[in-house]
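Complex shown without one protein chain; remaining protein chains in place.
This part shows chain A:
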Amino acid sequence: MDSEPGTSGRLVVDRHARYICTFAKAVDTLEFYLTEHFRLSGVYWGVTALALLGHLHNLDGEGIVKWVLSCQNADGGFGGSPRHDSHILYTLSAVQILVLYDKLELVDADQVASYISKLQQSNGSFIGDSWGEVDTRFSYVALCCCWLLDRLDRLNVRKAAQYVASCRNFDGGFGCTPGNESHAGQVFVCVAALHIADSLDLLDADLLCWLSERQTAGGGLNGRPEKLPDVCYSWWCLSALSILGRLHWIDQTALQDFILSCQDEDDGGISDRPEDMVDVFHTFFGIAGLCLMGHPGLKAVDPTFALPLEDGFAANFLNENE
């Protein structure tokens, strides 16, 4: 397939590594302040992307781990950065980063698991923090985090799975809460959650051909019908299909070409769609999507836990325990 004019059709690994490292060091920018509340997730995207590119050594791992730990609060949870309240989302990002650096022993697993288990509701759902927002994203985060901490037994896994199943829609997809529209991001978290809960029988894998309908004419994937393609769906849709053993239901060549066309080949980084501004979020998801498809030169990635499956502690950990 011919590459788009202005793009080479190859992955500029070194440029992406440099982009991520530069971004990690920039502290006095508008972006820095606007993203402070979810910086911990940003760090997870950045370090995991570097690990998948084989460039994790380019960052100061010790400094990063120290910073991650400084985001922990008295209740055992982690905030998006040191000035922020605990939230289930950032608690997972923290644990994922620690697994990546083989520093999980630096947190008290019981304390973190206890923070998460208190967020489970009587109907099996999870709230994001003590203020009560419910979303199936939090179900995945809770199960994922407790699994990584080897504390899954602190949750009512069966009820968690049943709640996720109650969010199933007419099209086989899942929404954020019961009755809400299917969205590829929610489909990923629900499929992954059911996988961790060993309850994939609660969904209809065949009906998730809905995910293959996310592929648009240009090869990119969208998140729901009538929406524009976006590189982050290269992860959300692909990982779900991968867990279900149906990665072949999309045209992988066309998708790879789409992701590659979203690169900034001069300055590095990947954007949501061609010629848009790059950011670490899309850089991570684009690379992770390419990893799932076995793109040469990249490490394998685990579709459920979104961590590398080759080299390093994360890989050993996942391979031994899954």
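Following the convention adopted for this analysis, contacts are C-beta pairs under 8 Å (C-beta built on N, C-alpha and C of every residue); 3 or more make two chains touch, one makes a residue touch a chain; residues count from 1.
We take it that contacts and distances are computed from a predicted model.
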Matching the hidden chain's UniProt record against "Geranylgeranyl transferase type-2 subunit alpha", "Exoribonuclease phosphorolytic domain-containing protein", "DDB1- and CUL4-associated factor 13" or "Growth hormone receptor" returns "Geranylgeranyl transferase type-2 subunit alpha"
Contact with the hidden chain (one of A:53, A:68, A:278 or A:314)
A:278
Considering the complete complex, identify which of A:48, A:215, A:242 or A:256 is in touch with the unshown chain.
A:215
When the complex is taken as a whole, what residues of chain A touch the one chain not shown?
28-30, 33-34, 36-38, 79-80, 83-85, 87, 121, 123, 125, 127, 129, 131-135, 162, 165-172, 175-183, 202, 204, 206-207, 209-210, 212-213, 215, 219, 224-227, 230, 246, 248-251, 254, 264, 266, 271-272, 275-279, 281-282
